[in-house]
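Just passing along the structure, written as structure tokens.
In this view, the complex is presented without one of its protein chains, the others remaining in place.
For reference, chains read A and B in written order, and residue numbers begin at 1 within each chain.
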Amino acid sequence: MTARAKGTSSVVVEQDAPEIVDIPINMGPQHPSTHGVFRMVLVVSGEKVLDVTPHIGYMHRGGEKLMEAMDFRQGIGYADRTEYLAQFSAELGYVLAVERLMEIEVPERAQYVRVILTELNRLSSHFMFMGAFGIDSGLFGTSFTYAFREREYLQDVFEEVSGDRLMYAYFRVGGLAWEVTDNFVERVHDVMKTSAKGIQDLDDLLTRNEIFMARCQNIGSFSAQQAIANGLSGPILRASGVPWDLRKDEPYSIYERFRFEVPVGHYGDVYDRYLVRLEEMRQSLAIIEQALEGLPEGPIVPDKMPRRLRTPPGEVYAKVESPRGEWGVYLVSKGGDKPYRMKMRSPSFCNLSALREMTIGQYLADAVMILGSMDIVLCDVDR
Amino acid sequence: MLGILKSMGMTARACFRKPVTIEYPTTHREIPNRDRAFPILIWDDEHDEPFCTGCHACERACPVECMTVVMKDNPKHAAGESKRRKIIDEFWIDYGRCMRCNICVEVCNFEAIGMNNTWAGHELSRYDRSELVMDLDQLLSQSKKHLVEPGLRA
Partner (left out) sequence: MSIELLAAPLIDLPQRWMAALLAIIALTLVMTFAVMFATYYERKVVARMQQRLGPMRTGPYGIMQAFADTVKLVAKEDLRPATADPVAFELAVFAIFVPAFIALVAVPFTEDWIISPMPLSLLFLLAVSGLSFIGFLMAGWGSDSKYALLGGMRAAAQLISYEIPLILAMIGIVMVTSSVNVGDIIIFQDKVPLIVWQPLGFLIFLTASVAELERQPFDIPTGESEVAGGVFIEYSGIRWSMFQLTSYVNMYVFALLGAFVFLGGWEWPFGRDIGWGYQLFLTLAKMSLFIVFYLWSRTSFPRLRVDQLMSYAWKVLIPFALLQIFLNGLVLVYDLPDIVLLITSGAAALAMVALVYRAVRVTPRVPLKMVSNTMPARSVV
């Protein structure tokens, strides 16, 4: 009997005897659970994954090169569009780099507002993870709607402050684009209440659900050594048991002033990554609480701000702890108002490099979960 | 099993909450004052002419180069009705390219450009991309009729 080569041109069966072949399955770029236009070619034997070849670049726009043609204010909008789930973190990384290069002292009030918004943004990004991860695990959209309900409330606040729901373009080199709204503090308090409720809802829905636990536990496990060797960062690294959080270890902005705890996992599996993110959301709420208490009055940009931003020659690397990990901006300037070279160290890209190692030997259904647990932003991967 | 029951309890509780859906095309969410839809030009009622003098500042600052500005001598200045020596002659903004970054508003010295903060600024679907290139009349029309009061200005 000649085995029909099921659409795979590479499989050639010459003998009459049936031959067992491993099927390559093309997952993506238009697959519901590849979180954008990511493509994996999985070689499966039955349900077991034998090999994974990730293909990226479907969303490459040359964002770094574009930003080299922009001056330092214009580039902020592009930072948003690169990391479109944690826009404030992306903006913060970019403006921190420029500020360090120009040696600008940012006013207190601007620092506090930046921290509040960045942490709210961490909440909204992790809500997005919770929603999408629930769908990856097979929930019929329930976690997604709960998470998006909260995300919309958060975006309402961002919109009131910055004027846009997604592409805020609100941080500026030296401070903020404009003053926050008058009722900013009350609005943040309101949204913190609803978010805390939303976190509890998702906790009730997923955390102790036996099916969810059975699906998540002990898959995609990464030890601390493996995680460090693969250059992982963010919640994935912490789930593997490495207490490494840039907000604690190399505080940027004013993070050294806040008391908060860093959740660290033990097994490094998908379930730990989920738990770490869930706990991080609660810690973010604690940071926002403290920041709101300490929010001072004052200017939002330095007094002696040059009208046209010109950097001295030099190079700088600024990194922030985005919801996905270390989001870094490497900036080389030869003087003038544009960067000579601009490089983004995106956590999505670096974390994705571990996908192959995590996925091989797991089930096909787990490959989806592992990819989901990485919480990648494809635009950030491809830039 | 307890966790499964907890999950089922969660969905059952949600069943009795008020749905949060806003039925969009029939019900419009109230959008905040600072909302940034797309840039429009603002009409000066006192002098019955646009604020814009066609100084090209926004055109130069635009990261995506979506604007085209042509300046002319102001005929009203010659007639002594206006202080503006120069005035805008032609102005195009390609809404298909605009990335709504608000930089044009920030750099404007005359508060002549602002961000549309009404639903009309968001609901701009067209059958053809070329219809998204707005000319001077279209950019001014909403401000002329006092339909828009931009929340964010320079």
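Just so it is clear, a contact is a pair of C-beta atoms (placed from the backbone, for glycine too) under 8 Å apart; a residue touches a chain by one contact, two chains touch by 3 or more.
Every value quoted in this text rests on a predicted model; they were computed, and no experiment measured them.
Here one chain is not drawn; of B:Met10, B:Ile42 or B:Ile87, the residue touching it is B:Met10.
Across the entire complex, the residue among A:Met70, A:Leu139, A:Val191 or A:Val381 in touch with the chain not shown is A:Leu139. Considering the whole complex, the residue from A:Tyr112, A:Phe129, A:Tyr170 or A:Phe212 that touches the absent chain is A:Phe212. Touching the missing chain, out of A:Phe72, A:Tyr267 or A:Trp327, is residue A:Tyr267. Residues of chain A that touch the chain left out of the display are 6-7, 23, 25-26, 31-33, 44, 47, 134-142, 145-146, 149, 205-206, 209-215, 217, 224-225, 228, 237, 241-245, 248-249, 259-267, 271-272, 275-276, 279, 363-366, 368. Residues touching the missing chain, restricted to chain B, are 1-2, 4, 7-8, 10-12, 14-15, 17-21, 23 (touch as defined at the top).
We adopt the following convention: only the chains that are shown with their structure count from here on.
Put simply, the C-alpha centre of chain A and that of chain B have 30 angstrom between them.
Residue ranges on chain A touching chain B, taken from their complex, read 70, 73-78, 81, 142, 146, 149, 152, 156, 159-164, 167, 169, 177-178, 181, 201, 204-213. For chain B in complex with chain A, the touching residues are 1-4, 6-7, 9-11, 14, 20, 31-32, 34-36, 61, 63, 99-103, 106, 115, 117, 151-152.
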